[in-house]
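A protein chain is absent from this complex, but the other protein chains hold their places.
After this line comes chain A, so read on.
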Amino acid sequence: MNTIISYLDNMFRNLPKTQEMEKLKEEILANMEDKYHELLSDGKKENEAIGIVISEFGNIDELIEEFEVEQQHVGDEKSLPFMSEEEVNDYLRMNKRSAKMIGLGVMLCILAPALLIITNQFIFGFDESFGGVAGLVPLFLFIAVAVVLFIYAGMEMEKYKYIEYGVEIPREIRSMLQQKNEDYHPTFVKFLIVGVVLILLAPLTLIVISTLLGADAGSIGVFVLLSMVALAVYIFVYFGMVRDGYRKLLRIGEYSKKEKEENRVIDAASSIIWPLAVVIFLISGFIYEAWAINWLIFPITALLSAMFYGAYKLLKTNGR
């Protein structure tokens, strides 16, 4: 089948990449595919089937004449990489998968200190520095898993990097994508609101739990708070990335330089803030023995960055 596709690609290479031509090529490919599969099921050998299909393609000049197209030569114009329907679907699937992985990774990063706080409180108590050290084991385990997820997702998506620079997509698939993107918008906004509400409610839960159960339950409150924030951040990451997948393909909201810049700002900010929080936590713990109070850095960091991220996303959505 690949032979047929590349044969057809070659035949159409010098034709202008108009929607009409893409559509024509898609149709002809579909026919050739059908013919090929039927020949195979008639018992023809693969090579034989390919030979017959290609020999029955005809003469490209006939189409050029009929469609009155002006022939173009490769290199005359900067042509964008072409994406077939399969490639588009593969990309969307991979994008969803890596959105899940990255979302999960971020969630683990936020849950790690939450778990640490709980283990400290209930297993070892705050005062013993041993508790602080033992509690670090699951923390690092979670972060290690998260890092693996980030790297894996990053590697998976690396081969789709070219999409950001623009791609050529057949018209039919483009309109299908547009439909999907429109259908997705209400879902995206709904979950964005859910995420923002979760984050706004999170400190409230902490206050309620502390008030109802006394100051000792503070760590439970923080655990709940961080879990809510983690869930909210997962929602932002997952639904945001799925949405961005469509938008990247369609080049809506222009994957412009300005926006890329802004995204880089967010990425850079969070990649500094979180490790910094961990460093401050460890230093204050080991050097100043401040295990009793220093965990507060995590809920504060989580809240601040989640609020920033949520507000930023919401503003960007409304701004378009």
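Structure notes:
Going forward, a contact is a pair of C-beta atoms (placed from the backbone, for glycine too) under 8 Å apart; a residue touches a chain by one contact, two chains touch by 3 or more; residues count from 1.
Please note the rule applied: contacts and distances are computed from a predicted model.
The unshown chain of the complex is recorded in UniProt as "PadR family transcriptional regulator", chosen from "PadR family transcriptional regulator", "Chemotaxis protein CheY", "Stage V sporulation protein AC" or "Cytochrome c domain-containing protein". From the set A:F57, A:F82 or A:F286, the residue in touch with the chain omitted from the display is A:F57, counting the whole complex.
Of the candidate positions A:I5, A:I28, A:V145 or A:I252, contact with the unshown chain belongs to A:I28. Against the chain not shown here, chain A presents residues 23-24, 27-28, 30-32, 34-35, 56-60, 62-63, 65-67, 172.
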